[in-house]
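One structure is given below, represented as C-alpha cells, and several questions about it will come after.
With one protein chain held back, the other chains of the complex are shown just where they sit.
Chain IDs A and B follow the sequence of writing; residue 1 opens each chain.
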Amino acid sequence: MPARRDNPTARVTSNVLYLICTVASFVIVGVLILITGYLVSIGISSISLDFFTRVATGDPNDPGGMKHAIVGTLMLLGMASLVGVPVGILAGVYLSEYADDSGRLNSAVRFTADVLSGLPSIVVGIVGYELLVVPMNRLFDIKYSGYAGAAALAFIMVPIVARTTEEMLRLVPGSYREGSLGLGATKAQTILRVILPAATGSVITGVMLALARVAGETAPLLFTALGSRFLTMDPSQPFPSLTAQIYTYATGPYEKEKQMAWGGMLVLIAILFVLNMLIRYVAHRSVRKFQVS
Amino acid sequence: MTPAPTSPTSPGTAAPAAAPATEPSMSAMPLVSRPVVGIASPEQSATSFIDAIKAGKPVTSAVHPSLLKADHIVKVDDFQLWYSQNKALHGVTMGFPRSKVTAMIGPSGCGKSTLLRSINRLNDLIDGVRVAGKMTLSGDDVYAPKMDVINLRKRLGMVFQKSNPFPMSIFENVVYGLRIDGEKRKSVLADACESALRAAALWEEVKDRLKGSALGLSGGQQQRLCIARAIAAEPEVLLMDEPCSALDPIATLKIEEFIRSIAGRITVVIVTHNMQQAARVSDNTAFFYLGRLVEYGPTADIFQNPMLPETESYVTGRFG
Partner (left out) sequence: MSGLSMETATAATLAGSPRPARHRPPASGISRFVDSGLRWACRGAAATILLMLILPVSVLLIQAWPAVHRFGAGFLVSSEWRANELEIPVRDAAGKIIQKDGENVTTIEPPSFGALPVLYGTAVSAMLALIFAVPFSFAAALFIVRVAPKIKIAGPLSFLIEFLAAIPSLAYGLWGLFVLAPFLATTVEPALISTLGKVPFLSWMFFQDVEIAGATVRRQLPAAGRDMLCGGLVLGIMILPIITAVSRDVLKNVPRAQIEGSLAMGATWWQSCVEMLRYGRAGLFGAVMLGLARAAGETMAVTMVIGNNNQIVLSPLAPAQTMASLLANEFAEATDGLHGSALLYVALILLVMSLLFNIVARYLVVGKNSRTSGAH
C-alpha cells in the first residue's frame, strides 16, 4: 500500500484560501460599514429640530422638515399592524394548533406563506393598485389612499407573522396543551390562556420582524399610498411616508431636498436598528424561557 | 496559517495528580516510571479507590507488568487535558503496544474518547482545550510546537462513532486520503481502493458500484467504508471511537472480524462501551474512570483476574 505523503501544493492553496476568506470577510464588513457609515454621517448633518417639527414646504430652497413623513410611516405601520398582526397570528395558530400536520391544506398554506414572503415588493404594489385603488376609486371615489398603502404593507406582514408565530408556538411544550385540555379546558381556552401567553415574547418577535421588513418598503407604497407633502390623519387621502418622501427627494433635482433624503434615511435606519436590538433581546429571552422549562 | 489554536500549554498552577515523574529522556525510560501497583493493597475496597478519586486525591494506576516491557508505538506520560475549566484527563500514563489491539473501557465521561482524540489532536478543534504532559507517536512528540498536525494525522487513521462517509462515490471516499495528498495516477488509486476495500471485507459487496454514491450503502457498509478510507494508506495506528455503537449485531460482527483480521499488522486503539466486544477483539484492555487510568493489562487478566476489585466490579457489571 502506498504511504501517505506530504502535499505542499495543498498546503499553499489552503493558506492562500484561508487568507482570502479572511480578507474577503473584512472587505464585506468594511464595504457595508462604509455604506452605512456614509449614510449616517451625511444624514446627521441634515438633521435638526426642524427636521422633526416641520412638514414639507415644497420650496426647494427651504424644504422644511420630515414630520409628515415620519408620522405617516408610523401611522401606516400602525394601520398595517391592525390588520396584518391578527390575521398573521390567527393563521400561525391555525398552522400550529388546528391543522393536521400531514394535511394537504396545511402544507399548502405553509408553502404559500413561505412563497409570499419572497414576492417582489413592486408586485405587491401593483396588485394593491389593481385590487384596492381601482375598485375604491369606482366605489367611493377615493384614489390613492393611506388605506391602500396600509393594506399593501399588511399583505407583506401577514406571511411573516404567520410563519414566525407557527414556529414559536411549536416550541411551546406539548405538556402545556395536554395539561390544559386534560383539565377540561376547551381548545380555545387552551390557546388563549396557556399557549399564546407562554409564547408572547416570541410572537412579539415575529411582529417586530415583520415591522422591520415593511418599515423600509417603498415599492408597495408607490401605487397605493402614493406619498404626500402634507401632514394628514385622513387615510382616505394620498398618504405620506418616509420612504416615498426619501425617494422623491433623492431622485429630484434640488440639493437641499437631497439633504433631507439623507436625513430621512438616517431616521429610518435608526428605527430599524432599535427594532433589531429589540428583536434580539426579546427573542433571546423567550427562547431561554423554553430552554429552562 | 492552518489554525491550530491549542498548543501544549503547561498550566503552572495545576499540580500533577501523582508524583511528578518527568524524567529527562522519554525514550530511554521505562514507560511507567511510577510505582506499578500503588493501591491494590488488600485492605482497600472498591469504594475506597473511587472515593479517593472523587475526593481528588492522587491515585496510581494499576498496570500489569507485561505491559511495562512492551514495544509501545504511542506513549502517554502524565497526560492532562482541560475543557475550559473542567479537567477531563488527570495525568494518564500508559503506552499502546505496536501491532496489538488495545481496548479502552469505562463509563461515560471517563475520558477514554478524549484520550483517543488527543492522539490525532482532534481535540484541538474544540474551544478552550488545554493539555499538559507528554504524548509520543513512534518517538515523535505529538504536542511539540513544531509538530505538523496535518502530517501527524496522515500517520493515523480514525473511525468515528457514527459513520461519516463523504457525499461522493464509494471509490472517491476510499481514496480520499490519497487524493488530498495529490495522488493522480489512476492505477495507484485503483489498487489502493481495492486492497483497502478487501481489507475491510467490503470489496465483494461494492466492486460493481464503485462509482455509486457512498450514501446509498447500509449503515454497516458505510462504517466499513469509513474503515477502508482510514486504512487505505496504511496508518501507523488505527483509532476507533466506539465504531459499532450505531450498528446492529451482524454489522458489529463484521467489524469485529475485521479488527481480528488485521491484528498483528496494524496497531488498533478502540474505545468501546461494550465489554464483551473489548473481551472479544482486544489484546490489552485499559479501564478508565473519571479521567484516570484505573487498571491496564492483558485483556484476559482484566476480565478474569483483575488486580483491583473496582475493575472487577466494573467488568462484571456491578457498577458503572
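Just so we're on the same page, a contact is a pair of C-beta atoms (placed from the backbone, for glycine too) under 8 Å apart; a residue touches a chain by one contact, two chains touch by 3 or more.
The model shown is predicted, which means the values in this text are computed figures rather than measured ones.
Student: Looking at A:T36, A:N137 or A:S236, which residue reaches the missing chain?
Tutor: Spelled out, the listed residue whose C-beta touches the missing chain is A:T36.
Student: Could you tell me which of A:A56, A:I191 or A:A225 touches the chain that is not displayed?
Tutor: Only one of A:A56, A:I191 or A:A225 touches the chain omitted from view, namely A:I191.
Student: Among B:I53, B:L67 or B:C226, exactly one should touch the missing chain; which is it?
Tutor: The missing chain is touched by B:C226.
Student: Can you work out which residue in B:G91, B:G106, B:G133 or B:G177 touches the chain that's missing from view?
Tutor: Hidden-chain contact among the options goes to B:G177.
Student: For chain A, which residues lie in contact with the unshown chain of the complex?
Tutor: Listed in rising order, the touching residues are 4, 7, 10-11, 13-14, 17-18, 20-22, 24-25, 27-29, 31-33, 35-36, 38-39, 86-91, 93-95, 97-99, 101, 105, 108-110, 112-116, 118-124, 126-127, 129-131, 155, 158-159, 162, 167, 170, 174-175, 178-179, 181-184, 186-189, 191-192, 212-213, 215-219, 222-223, 243, 246-247, 250-251, 258, 261-262, 265, 268-269, 272-273, 276, 280.
Student: For review purposes, identify every residue of chain B that touches the missing chain, sorted by number.
Tutor: Residues of chain B in touch with the missing chain: 1-3, 5, 120, 122, 125, 127, 150-154, 156-158, 160-162, 164, 166-168, 176-177, 180-181, 226, 229-230, 239.
In the analysis below, only the chains that are shown with their structure count from here on.
Student: Measuring centre to centre with CA averages, how many angstrom lie between chain A and chain B?
Tutor: Taking the average C-alpha coordinate of chain A and of chain B, the gap between them is 53 Å.
Student: Going by the contact rule set out above, which residues of chain B touch chain A in the complex?
Tutor: Touch residues, chain B against chain A: 1-3, 150-151, 154-155, 177-178, 180-183, 188, 192, 195-196, 232-235.
Student: Once bound in the complex, which stretches of chain A touch chain B?
Tutor: 1-7, 9-11, 14-15, 18-19
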